[in-house]
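The complex appears here minus one protein chain, its other protein chains still in place.
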Amino acid sequence: MEKETIAGRRRRREPSMGPNAVTAVLLLSCPDQKGLVAGVADFIYRYGGNIIHADQHTDPEEGTFLQRVEWELNGFGVPRNEVGGEFEPIARRFDMSWSLQFSDHVARTAVFVSKQAHCMYDLLARQRMGELQTEIPLVVSNHETLGPVAESFGVEYAHLPVTRETKAEQEAKTLALLEERRVDLIVLARYMQIVSDDFVSRYPRRIINIHHSFLPAFAGARPYHQAHERGVKIIGATAHYVTAELDQGPIIEQDVVRVSHRDSVADLIRKGRDLEMVVLARAVDLHLRRRILVYGSKTVVFN
Amino acid sequence: MEKETIAGRRRRREPSMGPNAVTAVLLLSCPDQKGLVAGVADFIYRYGGNIIHADQHTDPEEGTFLQRVEWELNGFGVPRNEVGGEFEPIARRFDMSWSLQFSDHVARTAVFVSKQAHCMYDLLARQRMGELQTEIPLVVSNHETLGPVAESFGVEYAHLPVTRETKAEQEAKTLALLEERRVDLIVLARYMQIVSDDFVSRYPRRIINIHHSFLPAFAGARPYHQAHERGVKIIGATAHYVTAELDQGPIIEQDVVRVSHRDSVADLIRKGRDLEMVVLARAVDLHLRRRILVYGSKTVVFN
Amino acid sequence: MEKETIAGRRRRREPSMGPNAVTAVLLLSCPDQKGLVAGVADFIYRYGGNIIHADQHTDPEEGTFLQRVEWELNGFGVPRNEVGGEFEPIARRFDMSWSLQFSDHVARTAVFVSKQAHCMYDLLARQRMGELQTEIPLVVSNHETLGPVAESFGVEYAHLPVTRETKAEQEAKTLALLEERRVDLIVLARYMQIVSDDFVSRYPRRIINIHHSFLPAFAGARPYHQAHERGVKIIGATAHYVTAELDQGPIIEQDVVRVSHRDSVADLIRKGRDLEMVVLARAVDLHLRRRILVYGSKTVVFN
Partner (left out) sequence: MEKETIAGRRRRREPSMGPNAVTAVLLLSCPDQKGLVAGVADFIYRYGGNIIHADQHTDPEEGTFLQRVEWELNGFGVPRNEVGGEFEPIARRFDMSWSLQFSDHVARTAVFVSKQAHCMYDLLARQRMGELQTEIPLVVSNHETLGPVAESFGVEYAHLPVTRETKAEQEAKTLALLEERRVDLIVLARYMQIVSDDFVSRYPRRIINIHHSFLPAFAGARPYHQAHERGVKIIGATAHYVTAELDQGPIIEQDVVRVSHRDSVADLIRKGRDLEMVVLARAVDLHLRRRILVYGSKTVVFN
């Protein structure tokens, strides 16, 4: 208990920034070479930009340079719709892959579930509390079970059952719905279906899954049963981008919890639930705040 | 992702037990002496009881013995309403403090909040999913803010504002309401008011608070600000029973997360929220499953 | 800094016990059945024994009961060399596997190393400081490299090089030496050789290995390289008993540390070293204090 001091939620924002300060976030990667940091910093400085976050990473084995830079648009000498165009020559000079986004952008997220509710509850509550800067217009499920939960949050619930025979058709329907609802990000929140390669290719690096083990240990089905069988002393959860290969996508975040012989499979499931919830929420938040760069089969997380 | 294999929530229960197997849970403490373990074990064995959990602890400094024993009522040769009476002579012989409860008991919990919603959302969702074996008939708050959240879960929301002048009166009203709703357990889920000694004395060892620091570090107000100021590399959260002394009650559970110079106060608040949520939920669950014995200013947690 | 208050090492011992109080430790497992706890507790109580530690575990799937009981010999009505004989009828009645050991027993440990010194330094220093209740009469290595380290601790260093062709012969020599030095426990402290099944069968559940990954992730060779390649966010180390199957033995202890994209393979190796050291030392200590029961492919660690 304490005297009341914190007035509700605050936006994460530097104190020096005004209440509506919008920032530009540049994520880039390119072959490592001299002059990169100077080149980007000079671009922002030239137009009077105030950098509030800059972080870079060099992978010496791959010879790859990766960077995240964030600066205030306020006072920046280039209108926001021209920033990309102005940066283009620098990008070309260094052969960069890059993307630019503004901090007032609100992505649209669809949450996929089956019968387990904990990750769904957690994501919807976080969105509602303003912890996740996104809209969640849609929950997709292959079961009817969680419809009432979506309803209590006032979110559309699309029940799209699937069998081996109807899988292609169900995915087509799902994709159409996602497009209609203008979904940017898909979160598999304990969705117990394997999505097809074709589906994945439609949302590259925009599908986040939570796997209920410390990957690469216990990939595949029933990881808590596997963990119990093996007698491990620690279990984990892993959030990763979904790729064509099952449970092999770039890892975004992992966490673990200690267990012992006292823990039955049911206890592992219970302890694991909290991990899944928190690890998935962290990964989604990192994605939405543009903190992640994927390269090869790995991520760089600038946090 | 994985093929669907886990059918919804399972009750935590030993595989050998039938679906409705009720157990008796005995929590006891007494001066350490020879024959204690034999005495209790013999009592259960004599009537054909099947022990499914037994754990004990001896505090050699205090000379105190503490034990938790759980056994199946099914097949036990004493009717449930006579178990206490039958145990009484053993308790008297060893000078025990003890309590007995049956696993089908469903406690009634009131959640106290102010303006921050995360712990409240989490507790209500867990109750709804069946993770916490309790009913939550009531949310009490000194603000109107979270009324709609309670409503979306169909839970009564008592808005009982408080000022320095009206504190006594507000607590009286609150106590009356708690009695009316037959509340067994009070959870202060980021309730930003100090409850009076008198109030505490009405619910001894039945008020659980979450403090947003790793106690005893940063007791009192604004712990995240204090932590940021001090430059710690790890922050924590602490769930404890509320006693007359502020933030001094017996600690039930704690957890921590690593932070760095990159984390602003707002980041500490954000990271801390996840800790608060999980640590509080664990503490409430331990209480409800009768896993905690308080002695002196400490707890023994049998888990 | 603080004023000096702790006078050197203390033996881990209950305060009530005299300086030389010897205890008996009974480790047992048997089919689960009623009356077990009562039976053992009654045996100790009958002869006036004072239990200072008792812990048990029931595996409901296997129907197995496992227990560790420790009591003071002082005042116990059976001379130490007759305790086993007196317990025998109870063991037979419940069909127990059991072992009995006294706390003043000092096991003899051989440490096996290759070229990396950190675990060896750590174990020898702990032994020297009295943290590990064991003698270490012998270090075995397939390289000459660490001879001077052994020498600085005054420990015999057996350089027994091995090639594919000489493996059988080298193991025979090693076994002869272990026997001569009356070794009870073998610790593979980053020993980079696979020991043969035959060798393992000579020291069942008495060879402890440290594997430098969070098993079952990254079994086999070069786990840090594998971890770096996969882009995991956490790495680990695993201490386990050695069995015929490589990296598949019962896990005793594990721990993990967070890593990021900033960590090169060399950084993983560096961070991992600390894990290996600490995890291995904990496992050896648990073994020496008779805290571990192996059953099937798992351990129960009573701590």
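First chain written, first letter: the chains are A, B and C, and each begins at residue 1.
FYI, a residue touches a chain if its C-beta (ideal position, glycine included) is under 8 Å from a C-beta of that chain, and two chains touch if they have at least 3 such contacts.
This is a predicted model, so every value here is computed, not measured.
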Item to check | Candidates C:T64, C:Q101 or C:T145 - the one touching the absent chain | outcome: C:T145
Next on the checklist: Which candidate, C:I269, C:L288 or C:V301, sits in contact with the chain we can't see?
Outcome noted: C:I269
Next on the checklist: One chain isn't shown here. Among A:I51, A:L100 or A:L246, which residue touches it?
Outcome noted: A:I51
Checklist entry - Which of B:Q101, B:S152 or B:S264 touches the chain that is not shown? => result B:S264
Checklist entry - Footprint of the hidden chain on chain C, which residues? => result 1-15, 114-118, 121-122, 125-126, 128-129, 131, 145, 152-153, 188, 191-195, 209, 211, 220-223, 242, 246-247, 262, 264, 266-267, 269-270, 273-274, 278, 281-282, 303
Checklist entry - For chain A, which residues touch the unseen chain? => result 14-16, 34-35, 37-38, 41-42, 44-45, 48-52, 54-56, 58, 60-61, 63, 258
Checklist entry - Which chain B residues touch the hidden chain? => result 57, 59-60, 214-218, 230-234, 236, 250-256, 260-262, 264, 297-301
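Keep in mind that, in the parts below, only the chains that are shown with their structure count from here on.
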Checklist entry - Which of line, ring, star, complete and other names the graph you get from chains that touch? => result complete
Checklist entry - Same residues or different residues: which describes how chain A and chain B meet, taking over half shared numbers as same? => result same
Checklist entry - Measuring from the mean C-alpha position of chain B to the mean C-alpha position of chain C, what distance in angstrom results? => result 36
Item to check | Where chain A and chain B are represented by their mean Cα positions, the distance between them in whole Å | outcome: 33
Item to check | chain B residues counted as touching two or more neighbouring chains | outcome: 14-15
